[in-house]
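Here the complex is missing a single protein chain, while all its other protein chains stay put.
After this line comes chain A, so read on.
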Amino acid sequence: MDVILKGKYIIKCKIKAVTGLHIGEGNNSIEIGGIDNAVVKDAEGKPYIPGSSLKGKMRSLMEFAEGKVKDDLMVVAVKKGDKPEICIHMCDDKECPVCGLFGRNHGKHVTKKEFLKDPKAEGRDFSDAVIPTRLIVRDAKLIESSITDEMKENLDLEWTEVKFENNIDRITSKANPRQSERVPAGAEFSAEFVVNRYEVDGSDDGQLYLSKFIKAMKLLEDDYLGGQGSRGNGKVKFVDIEIVYKDSSDYEKDSNDLKPIATAPSLDQLKLATK
């Protein structure tokens, strides 16, 4: 397979926490139940959004939206004894928008369908279809000024609050309080994504994967990021979006004064030029 890098779409924006945000310390990109306790923080002790969390969540939302959540299209990523614990979609369909944008791994993969039939199934690798991943997601850093002085006065910790949740016993009505740390609503993070534009065997991606990525952003806005998302946390909004296209020839020039191909205060106002 011949792969040529045509250029890069660089998407810069802010991620605004519309409700409190809990991305747990030990969280991998695929969330399993609710992990209480601390949020992940950078070396300076400030909460941030790991690129892996963003990418993992967007991937799983795209799997659903593109109709890939089927036993013969999912591979077992983590198994627990004879049971598939975590499955993600991965395939060797060269046209697959999910694998094309979020990437494929080398190595052997067993589909869920095969696994359920035979947990010892050997699987096969998708190496023929593996090309460098198009999407790169950077860690999103907290914009300190987004947490106002007034908010700070009311926070339990420097940048975060402790949220208590009561699980009520349905027979005794006794409350079982649990606590978890979260970044308060209103906090903003500066995010950057790169979507590589390739020419694969003579066929140019054009804006296909950029528009797929924007679809993933929209799906995330209608879902949640991080822990306890079905119970209030993690509603996010992308704001102050700017998309720049850098052609591979631009990398040979001195000047990097590139005009954005699109800017918008929010996703619903974002329009991509057709060419």
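In the analysis below, a residue touches a chain if its C-beta (ideal position, glycine included) is under 8 Å from a C-beta of that chain, and two chains touch if they have at least 3 such contacts; residues count from 1.
Here, contacts and distances are computed from a predicted model.
Asker: Per UniProt, what's the omitted chain called: "NADH-quinone oxidoreductase subunit J", "YeeE/YedE family protein", "RNA polymerase sigma-70 factor (ECF subfamily)" or "CRISPR system Cms protein Csm5"?
Answerer: "CRISPR system Cms protein Csm5"
Asker: For a quick check of understanding: of A:Met1, A:Ala43 or A:Ile171, which residue touches the chain that isn't displayed?
Answerer: A:Ile171
Asker: Which listed residue (A:Ala77, A:Ala185 or A:Ile261) would be found touching the missing chain in the intact complex?
Answerer: Spelled out, the listed residue whose C-beta touches the missing chain is A:Ala185.
Asker: Given that one chain is not shown, which residue among A:Tyr9, A:Phe102 or A:Tyr224 touches it?
Answerer: In the complete complex, the chain left out is touched by residue A:Tyr224.
Asker: May I ask you to list the residues on chain A that touch the chain which is not drawn?
Answerer: Within chain A, the residues that touch the unshown chain are 18-20, 32-34, 61, 64-65, 147, 150-155, 161, 163-177, 184-186, 219, 222-224, 228-233, 235.
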